[in-house]
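Only one protein chain is missing from this complex, and each of the others stays in its spot.
By written order: A and B. Residues from 1 in each chain.
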Amino acid sequence: MKRWNVGKRLLPLFAGMMLLLSACGRADLSTLNPQGPVAEEQFGLMKLAISIMIIVVIVVFAISLYVIVRFRRRPGDNKIPVQVEGNHKLEIIWTVIPLILLVILGVPTVNSVFGLSKDYSKDPDAIQVEVTSHQFWWEFYYPQYDIHTAQELVIPTGKKIAVTAISGDVLHSFWIPSLAGKIDTNPGTAVANGTANANKMYFEATKAGVYLGKCAELCGPSHALMDFKVKAVDEASFDRWTAAQKAPVALPSDPAIKDSLVKNCLSCHAIGDQGVLVYPSLTDIGSRLTVGGILVNTDEAKYDNEGTTYENLKRWIEDPEAVKPGTLMPKVELTEQELDGIAKYLSELKIDYEK
Amino acid sequence: MSAHSHVEGQLPHEPEKATLEGRNKILGFWLFLGAEVVLFGTLFSAFLALRDKVGDGNPTADELFNLSTVAIATFILLTSSLTSVFATQALHAGKKNAMIGWLIVTVLFGLAFLGLEIYEFAEYVHEGHGFTTSAFSSSFYTLVGFHGAHVAFGVLWIGLIIGQVLKKGLTVVTAPKVYVSGLYWHFIDVVWVFIFTVVYLMGKVG
Partner (left out) sequence: MAHAHAHTVKRYKGLMDWLTTVDHKKIGILYLIAGGLFFLVGGLEAIMIRIQLWKPLNNFVSADTFNELITMHGTTMIFLAAMPMLFALMNAVIPLQIGARDVAFPFLNALGFWTFFFGGVLLNVSWFTGGAPDAGWTSYVPLAGSTYSSEYGVDYYVIGLQIAGIGTLIGGINFLVTIINMRAPGMTFMRMPMFTWAIFITSALILFAFPALTVGLVALMFDRLFDANFFNVANGGNAVLWEHIFWIFGHPEVYILILPAFGIISEVISTFSRKRLFGYSSMVFATVLIGFLGFMVWAHHMFTTGLGPVANALFSIATMLIAVPTGIKIFNWLFTMWGGSIKFTSANLFAVGFIPTFVMGGVTGVMLAAAPADFQYHDSYFVVAHFHYVIVGGLILGIFAGLHYWWPKMFGRMLNETLGKLTFWTFFIGFHMTFLIQHFLGLLGMPRRIYTYLDGLGFNEMNLISTIGAFLMGLGTIFFITNIIVTAVSGKKAAGDAWEDGRTLEWTIPSPAPEYNFAQTPLVRGYDAYWKEKMDGHKEMTPAEPLGSIHMPSPSILPLFMSIGLFIAGFGFMYHNYFVGGGGLALTFLCMLIRSLKDDHGFHIEPDELHDKGVKA
């Protein structure tokens, strides 16, 4: 029988784990690198839990290792060991100690459950956002400003963002890992009706920056591609943003492109006060970080899903299904010129609000 | 323990429990009824969750339910449970003909209950309360309909058992079948009491 030293195998595993844990992940995506008070409180609970659990694991592993090595049957040993029925004292110990550990974990847990469920939707200092999830995009409405936008949630730093979340179709889940835990979006009628199925949560970004958002409930083929962004800016920039959202938007100067846009796009989308708000609003699409939530706008494309805003728009409009399988946007019939013109026009629909 | 044993002329006092097979069947059936409790419990929970979702323009529970019809149906089913008890008593007393008589009465009452329920459902559909009308209606028909289906199955089952006893007589093999079908019949009666209360009475009171 081969003698195997469990320690030799487990130690590198543990070391690796610790190393990985210390590589806390991206500041804009990792739950281990919280960037706001809600994620921080949740991370604190995670650390408490894992510390307690590591003690348990070490105790169990230590006893396991010991018995495996010490009580191995040596060759030729045919003795019958003493048959032990049990030991009351031991059994009490390993019932009471886990119970105590659970109390240590349970009390802060219950505290946080109630603390983090605080409802900021009536708080005058908080920014209200109504989140509606769709297959496969995110709709954001700011009732205090009467602003409709999509895919990118612009917020001021240091303020509570009071979210009321609902779904326009199937279940989705609204998750910004670096800022807060997720909340499911359940289907129901318009949030304005105060429907009972809307869920509330809040979060806050301490620092300015872009935080990655993910859908976290299987919702169809493009569940994996239903990303959104949270963009936290200083208060002044946010005020400029809200003001700029209300400013009138000019349609394309070229009449042919304008006609095509109105006919093909504004039957589903809105730009400024033109068009309809059924599908993602395109008012400031040129300023957004992505097209379709998944094609990242950049001048230095590194990955398959990156390109300039113009390229991304062309790619998306040309064949939405190829970018996001299952999307409800149809393949719109456009000539090469119309496609170019519309893509160029949209890529220039920018709002300048950051300093 | 062989199921063959049958002393000519004299059945043991509780013939359904005289063999291991019989005892197994009775225990197994009690356990099955435990599962049925969970089944109906879940149906009741779904109904309770959805009973307010009547939808605009559709008749409400209060408007639909006629308590006198439901009271008659309840009386019929409860009485059939009583006749089922008489049948079991006759089984224990070894009185084959009395037992069959009471079983026939039980079946007739069961059929009467079903007839009344079919009439009731037809009325509701006529008044605009169909299976697909609303969440309330779907859960109503599923819950009450499942119960009705259980009654129908019970009627068929007891009918077949009557046939078997007529052909093979009252033995330690047929006795457990009679006993167990009696348990089943009592169970669906108990479920009806809950339906009467939760669906109809609470529907009227609101």
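One rule holds in what follows: a contact is a pair of C-beta atoms (placed from the backbone, for glycine too) under 8 Å apart; a residue touches a chain by one contact, two chains touch by 3 or more.
Predicted, not measured: the structure shown is a model, and the values here were computed from it.
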Seminar exercise, completed: Among A:G36, A:P156 or A:G181, contact with the omitted chain is made only by A:G181
Exercise. If the missing chain were put back, which residues of chain A would it touch?
Worked result: 1, 13, 17, 20-21, 25-26, 29-32, 39, 41-43, 45-46, 49-50, 52-53, 56-57, 60-61, 63-64, 67-68, 71-73, 77, 79-87, 90-91, 94-95, 98-99, 102, 105-106, 109-110, 112-114, 116-117, 135, 169-171, 173, 175, 177-178, 180-184, 186-188, 197, 199-200, 212, 214-225, 227, 294, 302-305, 325-326
For this session: Write the list of chain B residues that the hidden chain touches.
Result: 1-6, 8, 20, 23-24, 27-28, 31-32, 34-36, 38-39, 42-43, 45-46, 49-50, 53-55, 131-139, 142, 160, 164, 168-169, 171, 173, 177
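Quick note on the criterion: only the chains that are shown with their structure count from here on.
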Exercise. Whole-Å distance, chain A centre to chain B centre, using C-alpha means?
Worked result: 52
